[in-house]
Each structure stands twice: as structure tokens, then as C-alpha cells.
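A single protein chain has been removed from this complex, and every other one stays in its place.
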Amino acid sequence: MLLNVNNLNCRRGPKLVIANVSMSVSAGECIILRGPNGSGKTTLLRYLAGLCDSADIKTYDNSIAYSGHLDGVKSTLTVRENLNFWAGIYATNSMNKVIEKLNLEYLSNNLAGELSAGQKRRLGLARMLISNAKVWLMDEPTASLDKSTSALIFEAINSHCKNDGAAIISTHIDLDIPKSRVLNMEDFAVKGKDDDDPFLKGSYQ
Amino acid sequence: MKSLILRDLRLALRSGGGFALTLSFFLIVVMMVPFGVGANLDLLARIAPGVLWIGALLSCLLSLDRIFQLDWEDGTLEALATSPIPLSGIATAKATAHWIITGLPITIAAIPLGYLLNLETESYIWLVASLSIGTPALSFIGAFGAAITVGIKRGGLLLSLLVLPLYIPTLMLGAQCVTIGSEAPIKLLALVAAISLLCIALIPFACAIALRANLK
Partner (left out) sequence: MSLWEYANPAKFMALSARILPYLAIASSCLLLAGLFWGFFLTPADYKQGSTVKIIFLHVPTALMAINAWLMMLVTSLVWLIRRHHVSALVAKAAAPIGITMTLIAIATGAIWGKPMWGTYWAWDPRLTSFMILLVFYFGYLALWEAIEDKDTAADLTSILCIVGSIFALLSRYAVNFWSQGLHQGASLSLDKEQHVDNVFYLPLLVCIVGIILLFLTLVLIRTRTEIRSRRLMALRMRGI
């Protein structure tokens, strides 16, 4: 097992957005978060990534990589410099392999600011690969991408899962990833439970 | 952490705003003083330590909002916060990089600028010593201010309002140390060093709390 969530409640600001999320993720699994805008997909992923403190999430051997709406790409550095930086942060040496795998070789000396949106996303994906993390958390990895680039990203997720990794992804597109599970955010919607705000309890004198 | 420092240095060099902007600002601030108070060399010599220290402090302030703001805007900070490096380590690396980009060049540039202000000859050694020991405190305190205001749009003014009061003890002791005729400059220097060490030891944890609150 790579990740275990037990009765997690998530807030966005003061507001409770989703309640009672329980799930466990083991190697090879891919979980897809589905739900309309505002249903708490991003919030859940941020909680899982450890950006919001919660005692209800258990991760094992510190192996999580998170990619949000932004890629964390520095436009004044070259592609290789960007990736070299992340390799240093995650203390791994898989950079050259990743550049080869994602076919970034021909771009590696270009400044990241010169890349197109799709190429930037590929660079963001490369960071996930470099991290060597078991669990990938990806928030809308295919937003504003065309079919072929999306396919490339799904393929990377697919092969990551095959290599004993796991992924939790929020997306609107139908994926063809074997062994994927769909988690419907509406199951965790807060119904009449929003009174847990401490300022709403009791009557004031 | 090393790669974070190296990357920040590289970014500062590449965007051009790094060394050059800070140093030109330092020059301009110091230059304004004779324009304001007159070119009386005795007067300038007397106020030179304070002017140089205040100039250093303001030049340092100028680049503070870049410490975390740029990484915040492009999502790098989120990714860093979820990486194996703890947030306090990230803050330490960023403050160190900031010191190399601003504190170090300021210390060196203070020597010729001191000459412009007719600084007493015996004071140069204390000027360089107090600036090189005191500027790390300025960078670390500044990183704390930057961590607090990172989520606020156009937080530059607020950042100055928060950081400048925190600079007061360093400024008082640092400038006093350079002033000729002050008793026991070595004692003052030791106190400046104490403040710097305190900042280096504790501020990263305060930064981590502030960053975590902002990333929530």
C-alpha cells in the first residue's frame, strides 16, 4: 500500500468542501477524480500532497510528487537547467533517461520561456518522472492540450503505474488506463454538515 | 539545497535585475545624501556610517519580494513544498542566495561609496566587518517578511512596513560600530554577529510556518 486516507475532511478557506473521504491506493493503481468544477478535486489533491496539514492521511516512504495547475517551469532557464534543478532537489540522477523518454532532447538547450503550452506541460511531466516518487498527484494534467500531447501524458502515467507506481488524477477526459478506478467527488459532497464552522455553533448573547 | 541556491543565483544573473539593480540603487541612495545635506566634508564624514548602513538596508529591501514571489507565481513553490526538502531548508537556501546576490556585493560596494562620503580611514575595517556580519541578518529577516507577504498581491509596501522595524536592532548596532569614537566596536560587532546567528538559526522555522499558512 502506498497511500491510505481515513475519513478525511477537506476545507477550502473556512468552508468544508468534501467530507469523509476514505481510500487506499496500492502499487499499480490509477485513481481518477471526477466531478464538476468546485466539487473539491483540487482541494483533495492538495491535501494528499501534504500542502494542508491533516492527520487522516498516511503516506509511505515519503514518495509523493504533485503537479498543480502550474508547471513550476522557469522561463529564463533552459529545459536542461530546469530539469537539472529538480534532479538536485529530489536527489536523483535519472534526468538524462527522462529527457530521452519524453523526447525532449531536441529542446534541451532552448529556454523554457520559448516553449509552447504543450511542451511546457511535458516539462512539468518530466519533473514528475525525475522525482522517482511512487505516487503521482496530478491536477488536470491535460488541460488545454491537444489529443496527441494528452495521449503522450496518459502513456507516461500508464507506464508509471505498470512500474509499480500509482497515480491520482483529476481530469474531464476519458482515459484508457487499465486498472483505473473512478472516484466520484459527489459521493463526498458535504450535505447539511456545513455547520461545523465554530462561528456558527450556538446562539450569541 | 545546493541546487536551489545555484538556481537562484543563475536566475538572478540571467534576469539582469540581480546584482546590477541593487548596486545602482545603493549608489543612488548614497549619492542623494550630499545633494540633500550639502557637500560639507566634515558633516558627511560624521553621518557616513549611518548613511551607508541605511543605504545597504534599503537596497536589500528592494529585492526582497523576489525571494518567494516568483516561485509562488509559477507554481515552483508548491512543487518545492511537496518535495523531500523541508520548508525551513528551502527558506535557508533562498535567504542564503539572496545574501550572495545582495549582501555580499553591497558590502564590497560600500568601500568606494564610503570614500565618496569622506568616511574616516580607521572606519573602513569596521564598515566591512559590520556589513559582512550584519547583512546575513538582513537577508534572513527579509526572507521572513517575504514569506509572510507572498500571497498578497502588490504586497511590496506592506513588506517594507513589516521588515523595516525588524531591521532596527541590526541597524543601530551595525552603524554604531562603524561610528568613530564609539566605545568598544568589537563588542558591538559581537552583538551584530549574535543577531545574525539568531536569525540564521530561528528565522527559517518562522518562514516555514508562514509559507505553510500561505500555501494552504
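By letter and in written order, the chains are A and B; residue numbering begins at 1 in each of them.
Here is the rule we go by: a residue touches a chain if its C-beta (ideal position, glycine included) is under 8 Å from a C-beta of that chain, and two chains touch if they have at least 3 such contacts.
It should be emphasised that the depicted structure is a prediction, and the values quoted were computed from it without experimental measurement.
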Listed residues B:I108, B:I125 or B:L161, member touching the removed chain | B:L161
By the document's definition of touch, the residue of B:P34, B:G89 or B:G151 touching the omitted chain is B:G151
Where chain A meets the left-out chain, the residues are 13-15, 194, 197-205
Mind pulling the chain B residues that touch the left-out chain?
-> 141, 144, 148-149, 151-152, 155, 158, 161-162, 164-166, 168-169, 172-173, 176, 188, 191, 195, 198, 202-203, 206, 209-210, 213-214, 216
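The rule we apply is simple: only the chains that are shown with their structure count from here on.
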Where the CA atoms of chain A average out and where those of chain B average out, how many Å apart are those spots?
-> 36
Residues of chain B touching chain A in the complex | 2-4, 6-7, 10-11, 14-15, 71, 73-76, 78-85, 212, 215-216
In their complex, what parts of chain A are in touch with chain B?
-> 49-53, 62, 64-77, 81, 84-91, 127, 131
